[in-house]
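Just one protein chain is left out here, and the rest sit where they should.
Entry: chain A
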C-alpha cells in the first residue's frame, strides 16, 4: 500500500525526525518548505535535545585543548577516538560545555564564542573588558530555554542572554572567591553545567574550607549548595 507515503501525518513525521542526528536534520531542511519549518521550530529543537539526551548512551566526550578536537567514546575497557572536529576556533580555549554548546575564548578573555559542533553554528560575543581571572559558566534556563553565559569577577557578575542578545550586570550577594582554589586559574574558575545550572567549587586561601556555589539561570542568582558534613577531606582536589 505504501508506494507513496505522503499520508504519514505530521506528528508521525516529527516522531521520526526527532530521532535523527543534527547533520541529517539540517540536510533534510532541503526536502520541502514544511520540513524546513518543522525542523527549525524551537519546540521541535527542544524535543530533539531531550530525545538525544534520553537515547544517547554512547558515553561520548570531547577532549578540550587539543586540535582538531577529538570525539572520544568510552567503551568497555577501551577509549576510542571516533572523529576529530575541525573548526574556525583552532587556537581558542574551551571554557564550558552545556547541552552540546561550547563557550570559548581566543585568549584575550574579552572576545568569546558559543559554538555548537553538531550544527556547526557559532556566535561571537564581546565582553566589556578583559577578564582572565573571572569565573565562567554556561547554562540553560529550563523555563525559557534561554542559553546564558555567566562571567563573575570581584564584586559583580554579568549574564549574557542569547534570547535578549544582551548583557546584564548584577552585584554579588555573597563574598565568594570563585578563583580561590589552586594555582591554575584557567582550570579552577570554570563552571560545570549540571541540569541546566553552572556549578563551581570555591574555598578560602588555604583551601581548608570548600563549598559548591552555583548560578541559577531561572532567577540569575548565585546560590550556595552546602556540603554534606561527612565529606571530611577538604584538601581533595576537584
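Criterion: a residue touches a chain if its C-beta (ideal position, glycine included) is under 8 Å from a C-beta of that chain, and two chains touch if they have at least 3 such contacts; residues count from 1.
We take it that contacts and distances are computed from a predicted model.
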Just by its UniProt name, which of "SKP1-like protein", "ATP-dependent DNA helicase 2 subunit KU80", "E3 ubiquitin ligase complex SCF subunit" or "Exosome complex component CSL4" is the chain not shown in this complex?
"SKP1-like protein"
One chain is left out of this view; which of A:29, A:73 or A:93 touches it in the full complex?
A:29
What residue numbers in chain A mark contact with the hidden partner chain?
1-9, 11-13, 15-21, 23-24, 26-36, 55, 120
